[in-house]
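Here the structure is laid out as structure tokens; the discussion comes afterwards.
Every protein chain of the complex appears in place save one, which is left out.
Entry: subunit A
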Amino acid sequence: MYEKNGEKYFVVDSHSHFWNAGRENWVPGAEHYAKGWIDCFYGYHQLGPPETHWDYEKFLRPTPEDFERDVFVEGHVDHTVFQSTYLREWYKDGFNTAAQNAALLEKYGDRWIVNGRWDARDGEASWKEFTEDHKRYGFKGVKLYTAEWNGDSRGFKLTDPECYRFLERTQELGIRNIHVHKGPTIWPLDKDAFDVSDVDHAATDFQGLNFIVEHVGLPRIEDFCFMAVQEPNVYAGLSVVVGGLMHARPKMFAKVMGELLFWVGEDKMLFGGDYNIWTPKWQVEGLVDWQMPDDEAFTDYAKLTTATRKKILGLNAARLYDIPVPAELQLAAPEGAMA
């Protein structure tokens, strides 16, 4: 919970990681990919305020103590959702597995939400692993990293038939939230790597699922917005938008937020801090203080209200994840009645 000027904000970080990119975890022969990957993250990390920058070696592998301090003690976060990303082609024990993410599950219980993952390209073996993990961790969501390398494959689409079958089975299990991340490469290479049209199809066909498009489909914000405006079950995950622009490129941040508020709307935007690319503290505090600039270039964009900030910072995600929100942190009626 974060309190500022007498207003209290319930904070759900909908996109968090607890990774191991340490050198001992790099797959022999694939070290340059493992290093290239985490170096890329470290580049993004440095787009945050200088006083929040970590040493590279520490950045490779945060400890549970780091997480606890940065997220729960100093970061104002009430609940955090871990997105599991395996990348076993490059990281021996996985980059950020459900088991790793569950490190502090016992200690924090329902404040600590672990999302699972499956890879339909691995067939039943992946489903078995997923359902066993589900029994252990009680998934409410799944993270799909469509660009993940796997054997000869360099990625997949949600519309692949085997993937559709897995989406059906996920829906049957009562797991509703599908976080989709588009990534740097996808097979075949000649197609637009970040095309979001497969999410469009899946969202239409699976009305019982919520599709949270992480990083708002970056770098295809326009395609994402044109889709989200038509699909009631498509949401904007703001990780990277806040962390990568709010400090480094404030005017561009304002424009992107203005477009998202117009096309997607404040009820479908979810804060994500993307730990440990960035710590949540400066992002939460910055968002609460942030307002659309008064300059002429921004006059078409809506100003933020306190209710807008509360929804984005936590109430929208709380709704998707059935997280109980204390009465004093909910919106006052009539907006509260809608939430």
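Everything that follows uses one rule, which is that a residue touches a chain if its C-beta (ideal position, glycine included) is under 8 Å from a C-beta of that chain, and two chains touch if they have at least 3 such contacts; residues count from 1.
Operating definition for what follows: contacts and distances are computed from a predicted model.
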Quick one: find the hidden chain's UniProt protein name among "Iron-sulfur cluster assembly protein", "Acyl-coenzyme A thioesterase PaaI-like protein", "ABC transporter permease" or "Polysulfide reductase NrfD".
"Iron-sulfur cluster assembly protein"
Listed residues A:Asn20, A:Gln46 or A:Gln330, member touching the removed chain:
A:Gln46
Among A:Pro64, A:Gly123, A:Pro219 or A:Pro326, which one is in touch with the chain left out?
A:Pro219
Full-complex contact with the absent chain, from A:Arg111, A:Arg154 or A:Arg319:
A:Arg154
Interface with the unshown chain - residue positions in subunit A:
32-33, 36-37, 39-40, 43-44, 46-47, 154, 183-185, 187-194, 218-222, 225-226, 244-245, 248-249, 252, 255-256, 259, 262-263, 296
